[in-house]
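I'd like to ask some things about the structure below.
Partial complex: the chains shown occupy the same locations as in the complete assembly.
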Amino acid sequence: METGLKITGTFLDEISHDIPHQNWGEREWDEDFRLMKAIGIDTVVMIRCGHRKFVTYPSPYLQGRRGCFGPSADLVDLFLRLAERHGMAFWFGLYDPGEGGHPAYAEANKAVIDEVWARYGARKAFRGWYVSNEFGRREPGSVEAVREMALRCKDASGGLPVFISPWIDGGKAVSAFRAETSREGAVTVSEHEREWGGIFAELEGAIDACAFQDGHIRYDELDAFFAVNKRLCDRHGIACWTNAESFDRDMPIKFLPIKFDKLRLKLEAAARAGLDKAITFEFSHFMSPQSMYPSAGHLYNRYREYMGL
Amino acid sequence: METGLKITGTFLDEISHDIPHQNWGEREWDEDFRLMKAIGIDTVVMIRCGHRKFVTYPSPYLQGRRGCFGPSADLVDLFLRLAERHGMAFWFGLYDPGEGGHPAYAEANKAVIDEVWARYGARKAFRGWYVSNEFGRREPGSVEAVREMALRCKDASGGLPVFISPWIDGGKAVSAFRAETSREGAVTVSEHEREWGGIFAELEGAIDACAFQDGHIRYDELDAFFAVNKRLCDRHGIACWTNAESFDRDMPIKFLPIKFDKLRLKLEAAARAGLDKAITFEFSHFMSPQSMYPSAGHLYNRYREYMGL
């Protein structure tokens, strides 16, 4: 059996907008970082530092100027401490105002980037930025907002790397708040190539890596899309990561852990395409033995057996 | 950090119409009452004694006259025994015929109230009634049915107290059987005040407490609605409780345990508004270490830490 690309990074889904919260304290998070490290995860990415009025750290700007609620814990500090303790790199995901589109996103994050860098920039584990506004097609203002934010992140932090994680606008690109799991009107491989060729041309020099979400296309489309993604990224000097989703998009319950063979197929396709790094959305709900969904722990075991870990 | 209002009551969701059953036996229920008591819960409310053809106790009326199915256990007796054992008050929720609207509701419960009081009225833990037909706006027959049932409950039981738990008709007032989590057309604070002012005027003297469900409005609307609720209740001599929902209405899976900080925000708003008591819907699925959803147990731990319990 061929070997898939190893998962070496995971998102930390705080604040979530569609995955229910596990209500972990420091003890559970500490144990989860240990479990991640045990399978070779060296990178954790906080998916966003806030969403609408909920935030992950005490933020004078977001609480004072945007009416966000004060959090009961400083999760940025916690994740940085745990990343340091377990020898991992922490990447910081920008704030998502939840409305107003990409321009509003950019406007809010100008202040957030400065504030966050001032608060946490000296921390040893702070190694990069994640520009968190997702899109699959060229939407009004999307590319401009990403470019502007990415350059601001670099500028504020002395050039720390930046990545994005867009979706492929395939047949499973359906809202988690709809009952269906598939749709008509999926993007074709050639449309995807043309559109993202243009987008990457504009993002060249601003982003260092792009981790397309791998869950919106059929399993028999993986090779075709991954090959295009790798070719485009290489052309523009962007590392081609994959966001190997560990939840199952084919099921009515949105979402529970993925069937191991589906994850395996995606990681094997990623290896065949020569992708540069695999991260997952996300370990703690969908792959962790601590997850509220026990099938996540079994996925962890199947993954370890398969990878010989 | 300010302190939220402590939760001192919970519904017991038997019979449920949208929350899957946990299939507990007496051992699990006994342990759950113990876990409730450990965080200060002194009041349990059986949310309804029957729904359509399923009932919680062997009922000559409901089985004989309405074709309900005989239950395999007498849950009313069980809950009364456990309430006595753990030193808690038990409130009895009326039968929900599931169709025919409020008039059918009233018609069915005339016989139920008499039957139940004859069967269980002498039990030490039987301390009150819950008129279980929910509504958020003045619906045809709703207020009349509540008033009639509440007075009948009092009359049958020598004046035991009665409460209701309506919803606020906010932007999250969406059926659990729809995929969406929000809607247009939410009630405004002033409409709510006008409408419920009239409703409470009619219910004065019939009900002793009103526990509005707190989950159908946005978190930044809590203060405004809670203040109105408290003012209206005070004006009509009704205790102003809050039904602090411990499940998350913002997520696609309907429903899993709420994020702790959301519950905390609601309890803090309840404290600020000076509400009289907080109950929750409901402990056993959404806050219990025994819950089928492990994030409920973590919520229990977070809540204990926060309350210093």
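Every chain is named by a letter (A and B) in the order it is written, and numbering of its residues begins at 1.
Note that in this section a contact is a pair of C-beta atoms (placed from the backbone, for glycine too) under 8 Å apart; a residue touches a chain by one contact, two chains touch by 3 or more.
The model shown is predicted, which means the values in this text are computed figures rather than measured ones.
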- Whole-complex count of the repeated chain (2 shown) stands at 3
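The rule is simple: only the chains that are shown with their structure count from here on.
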- What is the distance in Å between the mean C-alpha positions of chain A and chain B? 39
- Message: Quick check: in the complex, which residue numbers of chain B touch chain A?
- Response: 1, 179-181, 219-220, 248, 250-253, 256-261, 264-265, 293-295, 298-299, 301-302, 305-306
- Query: In their shared complex, at which residues does chain A touch chain B?
  - Reply: 17-25, 28, 53-54, 67, 69-72, 176-179, 253-255, 291-292
